[in-house]
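This report refers to the structure that appears directly beneath it.
Left out: one protein chain. Kept in place: all the others.
Each chain carries a letter (A, B and C) given by its place in the written order, and its residues are counted from 1.
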């Protein structure tokens, strides 16, 4: 994605094939789409991905899927053809990219993360039509859900937001490290205080870490909580630290977004 | 609301009727209210809406409403008359708006979102007095609660805040898309890991999505949670992602409000 | 607090009594304390308030208080004398304030919110020593906890932070109004969907509002949650709205603090 140019090739190619290739390139690649928003072709692909994901989700519920096997199979076959065609077109238009030769640009697409993801999804979509192996079918089902990740490249706005998050990578990593430290200390303390009383839940530090996660994220399912006075006091300290753990990344991200949008509007 | 002018009509009309119309227009429309804050007439309407909403809420509790049917009916009739009068006045003063002819301004009011809402509310308020159809009565009850939405147009400050949120629409939409993706992936993972052990709760992806929502929003009712080691590890990752899902929109909104207030104070 | 001057009176009074009054004024009033931080006298008062609060809390627990009645009574008597003396001194030094006459400044202190609070606390502290009326004793116990509110005037930093929050009062009020609207709509929807199935929990809108509060604040005790598919879908929407309800005030406050500190450092 990084070596994709912001402007299409400028040399004049008057052949209708070359013109079609440039047209498809502009419509598929958000960074060279000349108009605001998302191109009609990408809207269609977004719709196809969403329909496919919703179908894959609903298919797992027997109350919905039983008696509609043919409908789901037909939908899956149709979407498989759409994504296969998209892959071939993306391979073809990779030639429009600048900076390298046509062959190298195509190879770069095939071995890029999104290119490999596309190929894996197409293989997974057609697998159930050529095999009845249960493990393959199960894996294919997961990968069909993974298609959602294809949405990421559809919009330039997403790429700008991701850059803002990435620019604070070290600080966010530090916050996660701090969270992990509080997590481990909390689990260790509760293991020492209630390890014998509730051995099933706090009998070892790894077991106590489930309580620690559920408390620090403020979820609090209620399947595990301290029952002694000492345990409740330590749990209160861990819980208050949990508030800080939400406040710190939020503060870092707020500062990052604020700066990103201000810099953007200064241009 | 967008084509409402910021200044009232300036042509001199000396008739007392015209003066009354201009006076009511200034008192009902926050954007042309010359003083700071909210006009006395709008304060009265806010009070009427709040009293009506509280009454509609309390009426559903038998411990409160039984034996007080006449009181609630009388209150409802009185409020219905107030809102009907308000609607007629708003229709009349729509003529004060600039940019179009009087008739067109009035038609625009009738077919605007808030005009249609007003009419629906008035119909719903009087429906129980002319029919005893149970479905109509039930629908009327809901619409009486919807009157709360009328509060939105009472203040210019609300419109400024809404604009700040709207200016970051793409980014907030992206965050919701990301949240939906984590939601689906989390539900898929838990369905694969605990679908057979807790088939009632994780037996299909749509069922597992209830767990996913309750966990990502950090509510954690405790009606459904993972019980295996693998399920707990995946749930921990989803829970930590839930913190990020709170941090990202907060960061975006903080930046939006900060910029909106700074721009405002620069003028 | 608003008409308290930032500088003490400048006229020369050489009497030792007048000098003591000025000294006590500087030590008790944070806004005229010439050094950084909090004065030693205010540190002592903060300690007295905290000790009194902790004692009042612990006294309610029979495991701690039984057998130590004399200790708690003695502590309460000592603190009562400290706060009575503080009140008399504050009455005396009110004369140091500028802008009004000595008598008026003292009357203003007596009838100010903090003056009345001080008096109520002193009366409550000594009440158990002059009466055995159970209701009086119970009320006195609560008011002793209220002493914590006295801490508010101890620091100038607190007053600056409060001003930053107050400057966004309209926006925060709007957020609370929006939260109340979502609360009412969520409760109405769940009442319609599960009112008959779980009549004890969703049988009326006021009952359903307890679920609404517990969900929107993301607490999720687990005593009440939807059990039908429709209820779970609506609850999911309310839960996601709950994230926005946390994000909006946070964004507003972040912007307010950011501006307050930046303006402060520009001086």
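Following the convention adopted for this analysis, a contact is a pair of C-beta atoms (placed from the backbone, for glycine too) under 8 Å apart; a residue touches a chain by one contact, two chains touch by 3 or more.
Fair warning: this is a prediction, and the values are worked out from it, not measured in the lab.
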Which displayed chains does the hidden chain touch? A, B, C
Could you tell me which of C:148, C:163 or C:197 touches the chain that is not displayed? C:148
May I ask which residue of C:32, C:140 or C:256 touches the chain that does not appear here? C:256
Would you mind spotting which of A:72, A:91, A:126 or A:225 touches the chain that isn't drawn? A:225
So one chain is hidden, and I want to know which residue out of A:45, A:146, A:161 or A:254 touches that hidden chain in the complete assembly. A:254
On chain C, what residues meet the omitted chain? 53, 56-58, 60-62, 64, 138, 142, 145, 148-149, 151, 155, 157-158, 161, 165, 176, 179, 209-210, 213-214, 217-223, 245-246, 249-250, 252-258, 260-262
Listed in rising order, the chain B residues that touch the chain left out are 218-222, 250-251, 254
Hidden partner interface residues of chain A, rising order: 170-171, 174, 177, 181, 184-185, 187-188, 191-192, 203-207, 209, 215, 218-222, 225, 232, 235-236, 239-240, 242-244, 246-248, 250-252, 254-256, 258-259
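FYI, only the chains that are shown with their structure count from here on.
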Once you've mapped the touching chain pairs, tell me: line, ring, star, complete or other? complete
So, what's the distance in Å between the C-alpha centres of chain B and chain A? 31
Taking each chain's centre as the mean of its CA atoms, how far is chain A from chain C in angstrom? 44
Pull out every residue in chain A that's touching 2 or more other chains. 218-222, 250, 254
